[in-house]
Structures are given as C-alpha cells and as structure tokens.
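Could you have a look at this structure, given as structure tokens, before my questions?
Of the protein chains in this complex, one is absent; all others appear in place.
Let's look at subunit A:
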Amino acid sequence: MERMALTRSALRLFSGRFTQACQVRGYADAPSMSLTFAAPSQVLYNNISVKQIDVPSFSGSFGILPAHVPTLAVLKPGVVTVFENDGSTKKFFVSSGTVTINEDSTVQLLAEEAVPVDTLDISAAKELLAQSQSQLASASSEVAKAEAEISIEVSEALVKACE
C-alpha cells in the first residue's frame, strides 16, 4: 500500500515536466480487475471493476490486485474483503467455495454461502461453536468426526469475523 502511495506521489512530482518523455507505469494505472462474486442464491458483484480483493484460502490468505498471476484456490471459511474503486470496503463471510483468477484479470469468486459481516450475530456464532465442539466429542465414525471438525472450523471463523 505504501509502495502505491509513493509511486503516485512520485508521478505527481514528475508529471508536469516529463509527461512526454517518461511514461512511468505505476500500480495506479494498472489494468482494472473485473470481479464476479456470487453465491448460488445471490449475486454480490457481477463483472464489477474493483481495486483489490482479500480472500481466505487453504493455501493461505492472499490479496488480489489487478494483474495478479492467474491461479485457482479453494476458499476456507473466513472473511472476504472487497476494496471498491470509490475507496469503500465491504466485508463478507464465506463458508467455502473457489476463486479463479484468469489471465485477463477477471476474477470469479464462487462461494457456497456468502453474507455481509455486519449481519452476523456473535452469540449465535458462539452457540454454534459450542454445539460443534460437543458434536466432535460425541462423534463415533470418521465421517461424523470430519463433519464435526468442519463445523468447528466454520464456527471459529464466524466468531472471529464477528469480533
């Protein structure tokens, strides 16, 4: 973020005298990034140009800027932060899903469930965590254990998102 600010201020210093000679290409005029962020029953962003997206994935949380290297990732339960072009940020809690970054800087963020963070109820999240922990304690089969562990992971992330 500091690098972007420095480049931008450097540009402003030079732009008056060196506009013809020096076409400094900073992050400020990188190609824009088109985001489609959707869940099966709702559309959050449909091919909207945004500045940055922070996603929680199983290979680590990372931020996506325009001209990010193409990749695929699987989403972990957690908070997705979208930095829109007008400077506002929006946070959404996602349960799971995939993120695709293509060569042409289009990003498809497909979440199984996505809700704005301010609609989360921390007491309900804590209750869910307690429930899943007791489920794990009483789980008998491998499948039940795995399901309880997934439930714990999601509820822990929910509680963290509320704080």
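Criterion: a contact is a pair of C-beta atoms (placed from the backbone, for glycine too) under 8 Å apart; a residue touches a chain by one contact, two chains touch by 3 or more; residues count from 1.
Please note the rule applied: contacts and distances are computed from a predicted model.
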Listed names "Protein YIPF3", "ATP synthase subunit gamma", "Transmembrane channel-like protein" or "Autophagy-related protein 101", with the criterion being the UniProt name of the chain not displayed: "ATP synthase subunit gamma"
Residue in contact with the excluded chain [from A:A73, A:V94, A:L129 or A:V154]: A:A73
Hidden partner interface residues of subunit A, rising order: 36, 38-43, 46-47, 58-59, 69-74, 96-98, 100, 102-104, 106, 108-110, 112
